[in-house]
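As you look at this complex, bear in mind that one protein chain is not there, while each of the others sits in place.
And then chain A:
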């Protein structure tokens, strides 16, 4: 009894300490996320503050990419800071964590809208989050530049404030389908999707194009995000014996599906979209990732000289390798700041209204970023967006680029 009691006291002590630790760490991380941002220093007298928010999943399954987008945007903002100081404005970055959750994204969007000083948003990563959140930005006339959202609906709703620098799923899906059918010779294709706006949209676009190209879709199944056992669906793949499996979804589930399928002896190529473009895919699937193809809206950062410079600077600044989307966060911020600058100039150096900034961002033409060329059309889509095809030949990230498709 005595022993039992002392154990109880010990354990309750451990529990309460860990709870306290979690609390303090939470507040610690949130304060550090603002204080480590050097942009948050007190603005000099007489300068006006312009805040730019990022919204990406900084926690959760997609945190690797969300963080990459934020850091990319932060880097560009800090590079351009001096220029805006001369014009009399202080730029500040406001990182928000949308947790890849539409509810959180919208509630953040309302906070962003309520902040008079926030003029633009760089984000999101998940289309399912971007779509409802952008309704809020539209209400407050806050320009959004998306580094990663590919769902068709993002720009198709005719919102004035929504722009993206990447390609669309109705372009990405067909690009993958054509490669699968023409280059890999796939005749029977099995399609899996994760029942999100992104996964379903991509899978449907892929199926339409694959069938048009002459392949047969032998199975179409959905999985539930957050589960870890996909053997039921994989057994269907075993029965149908396809010569390619396409997955519309994100790397957390994609990695597990690939791994469990390879364990069952399915050695046909896997293909996925930009949601699988993450080093996390390799971490999860390990050696099984070989012979996996992904289409991505994110190009190889080292393909251009300015891209190479970006990679070096990024490594030097943050002491880690950039993800595929880092440079898109960087270029999205670049596009936004270009629009902001022209809006300020058009207003004779005075701070224009948020709606004017949104108009100026939409009007950006021929912006040359580190990797992308950006010209927005009337919907906010980038007419120069490209789709890239990669293959994992080794269990390492990044994969090898095997193709590139322009619009």
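In this text, contacts are C-beta pairs under 8 Å (C-beta built on N, C-alpha and C of every residue); 3 or more make two chains touch, one makes a residue touch a chain; residues count from 1.
Everything that follows uses one rule, which is that contacts and distances are computed from a predicted model.
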"Peptidoglycan-associated lipoprotein", "Branched-chain amino acid transport system permease protein", "Ferredoxin" or "Dihydroxyacetone kinase DhaK subunit" - which is the UniProt name of the missing chain
"Branched-chain amino acid transport system permease protein"
For the full complex, which residue in A:185, A:232 or A:349 touches the chain that was left out?
A:232
Which residue of A:64, A:87 or A:405 touches the chain not shown here:
A:64
Using the touch definition up top, pick the residue from A:48, A:103, A:139 or A:195 that touches the left-out chain.
A:195
Given the full complex, what residues of chain A touch the hidden partner chain?
1, 4, 7-12, 14-16, 18-19, 21-22, 25-26, 59-61, 63-64, 195, 219-224, 226-229, 231-233, 235-236, 238-239, 252, 255-256, 259-260, 263-265, 280, 283-284, 286
